[in-house]
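Let me give you the structure first, and then I'll get to my questions.
Now for chain A:
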Amino acid sequence: MKSHYVRKLAAVLPALVLVCAGAVLLSQKVNAAGGGSITGTVKLSGTAPHMKGIDMSKDPVCSKAHDTNPAKMENVLVGSGDGLENVVLYISQGLTGNEAPSSQEPTFAQKGCMYTPHVLALNVDQKFKVTTEDQTTHNIHPLPDPTAGNIGWNKSQPPAAPPIETSWKNQEVAIPVKCNIHPWMHGWFVVVKGPYATTDDKGSYTIQNVPAGSYTVTAWQEDLGTQTAKVTVAAGSAAKADFTFKGK
Partner candidate 1 sequence: MATTIHEPPKVEERRLPGRGSPGNGDFRNLVPSDGKLPAVQDYAPAPAKTGIWVVLAAIAMSFAAFTSALIVRQGSAMDWHHLVLPRILYLNTLVLLASSVTLEIARRRVAVFMTGARTLDLSPARWLYVTLCLGLVFVAGQYAAWQQLRSEGLYLATNPASSFFYLLTAIHAMHVLGGLVGLTYVMRKLYRVVLRRSTLDTFSYYWHFMGILWVYLLLLLWMKL
Partner candidate 2 sequence: MAKLLAVTIVVIAILSAIPIIRNTWHPLPDVSAHGQAIDDQLSETMWEAGISFLASQIILAWFIWRYSGNRPGEKTKTFPGGATGLVAAAVILVGVEVFALGIFGVKAWANIYFTPPGADAMPVQVQAGQFAFYFRYTGPDGTFGAIHPEMLSEANQNFYGIDTDHDSDAKDDIVTAEMAVPVNREIRLLMHSKDVSHSFYVPALRIHQDFVPGLDLQIHFTATKVGRYEIVCSQLCGLGHYNMKAYLSVLSQDDFDAWLKKQAALQ
């Protein structure tokens, strides 16, 4: 009886080892060091939509932070040379599926009762921190689409509370996040697979560490929608993809 089990175990163990080894081999990440990059600018044509001012009189802590510099909505931010800020660029087609999540741990800060950055791009499973610098309690309430598989949460962060550290389990473009105590506070999490980038105030971006290959790049803007472009990246060099969104 006993030896029977031993024999079975002896058969199962090597099989297990083999499977594990195979899994490790298969999951070997694409070595990104030798990869190229995708770069470009995102611009807005036509007139920029009017960004309303925000009245924070409800909470004196917030309104005080904007005494000299009145707060405005950040849905469409146009910088110098019509560059569009806060556009997220990611690879929507052509990925091998073996990309490792970025190891950086970005911060999503609550500052002056606004979200900084307004849009935070993330990889699936990439950790990020939610911090607060305000002397008022915020609640952070991301509202993912229930069908996408991410679970929403709603947590308050009193002043000086430790950062909330978490990550998203599934790809989702994009998850709105809001503060109920300060209803004007509004931001986005953009959760993608593979390399990504966010435009700066001039509208320029660079997606680093893209292995050689053909891809579809998608540019996502919260109000203006998405645009795509096909690019081919050669090893060690930079491909270019520019986008122009039309103002409404």
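The set was built so that all candidates are chains of the complex that A comes from, given by their letters.
The rule we apply is simple: a residue touches a chain if its C-beta (ideal position, glycine included) is under 8 Å from a C-beta of that chain, and two chains touch if they have at least 3 such contacts; residues count from 1.
Keep in mind that what you see is a predicted model, and the values were worked out from it rather than measured.
This complex pairs chain A in touch with one listed candidate out of 1 or 2: 2.
Those residues of chain A that touch candidate 2 in the complex are listed here as 52-59, 73, 75, 136-137, 139, 154, 156, 176, 178, 180-184, 186.
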